[in-house]
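Heads up, the thing below is written out as structure tokens.
Note that this is a trimmed complex: some chains were dropped, and none of the rest were shifted.
When the chains are written out, they are named A and B in that same order, and each has its own residue count from 1.
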Amino acid sequence: MSFFELALGNILSPVVLFFMLGVGAALARSDLSVPEAVAKTLALFLMMSIGLKGGVEVAKQGMSAMLVWTIVAGAALSFLLPIIAYALLRATTGLDAVNAAAVSAHYGSISAVTLAAGIDVLSRVGLVAEGYMVAVAAVMETPAIICALLLARRAAPKAAGASTAELVREASLNGSVIALVGSFFIGWIVGPDGLKPVAPLFIDLFRGVLCIFLLDMGLVAGRGLARAGKHLDMRLLAFGIAMPLISGAIAAFIAAAIGLSVGGTMIFITLAASASYIAAPAAMRIALPEAEPAIYLTLSLGVTFPFNLTLGLPLYLMAAQYLRG
Amino acid sequence: MQTFAKKRLEIVIEHPARKGLATILDAQKVTGYSVLPVIAGSGKYGPWDEAGQVTSAEGMVMFICIVDPTHIDRVIEAVYPFIQLRKAIMTVSDVQVVRGERF
């Protein structure tokens, strides 16, 4: 399949179309919305579903030594990416040190919904990733936040609003990480047979729920975009598209070096390329209160997320197929 | 009925700073506080609305804390540096209570 066919197939999937509906509704200033309590629950559901599936996969395939390498590589990558992002931001955009550090935390950390969409893209071409990629995702959430805080401290010693220890605690006990990792272990323990009675909820409804959640993400991204003019200039916009490509390229080579499957490679690239929009913003409000949320949220949710969802994911799949197919 | 003069501290602050503010108030040994949700608002950066968020990281909450007038200065001084850095507004007003010894 050519990239064009892949991208078109992706864009015309219900999941992406509902995202676009959300963006359109927001730009037209419709009052369409998904209540916050429900959006939070759908996010929790997606984490539980991904976690369970990953755990059951590991129960079926057995544990592999590669798990350790992938986790180490993921953690290192998550710590490394903010440095690249920070340098790029400082060199090419006018962003001050504190805001640049805050943005860089988002790009090193991961977006679980981008992961969910990536799994959906994989399943549409009949592929799966290594089950333990779920654990890798969880591990990649925090190091970037620490790294960004260190960067900010070096540049603006007074900016920090919280200690590193506090922050590590906060970030690694983040509800969505716990739900993901917990469900992963539960899936691993109960295995395929234990999954069966809960499969009608956690497996069969996954894609439908993803549609509703992405409708909501579209609404939020659209509302962010409507205000983007105020906070983003062309250089920041360019960063929001260039950075996932850079992260993805680095991840692709690491995945190849480790020897991940096509599915695993695609997911590893996706994780690196995705920008956090839950864990990182919350951590930044605590750790770097002076950084402006409108900048990092608009960039992550309004630029990088839509790019990944529409064009990024098929691209990462092609890259994975090319490298590992 | 006899009433006693107290101070009512009202603080609107961003959601992620909730825990931090609570810790500061606890350290000041206030007798308690209540937290109310805020669903929308407007400020320096224009309007925001709960509906336009995937995460409560951007939302706000309101603290209400009834404090004895003899403590209010100390509490404000403890809270001020924390909220100064953040999106927050703080007001103090006069109220009467019936159970004076409670606060």
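In this text, contacts are C-beta pairs under 8 Å (C-beta built on N, C-alpha and C of every residue); 3 or more make two chains touch, one makes a residue touch a chain.
In this text, all values refer to a predicted model and were calculated from it rather than measured experimentally.
Protein chain copy numbers over the entire complex amount to A x3, B x3, going by this structure file.
Here is the rule we use: only the chains that are shown with their structure count from here on.
Averaged Cα coordinates give chain A a centre that lies 34 Å from the centre of chain B. Partner chain B is touched in their complex by these residues of chain A: 26, 31, 33, 35-36, 39-40, 43, 161-162, 216-217, 219-220, 223-224, 227, 230, 277-278, 281-282, 285-286, 289-290, 292-294, 297, 301.
For chain B in complex with chain A, the touching residues are 14-17, 20, 45-46, 50-59, 85-86.
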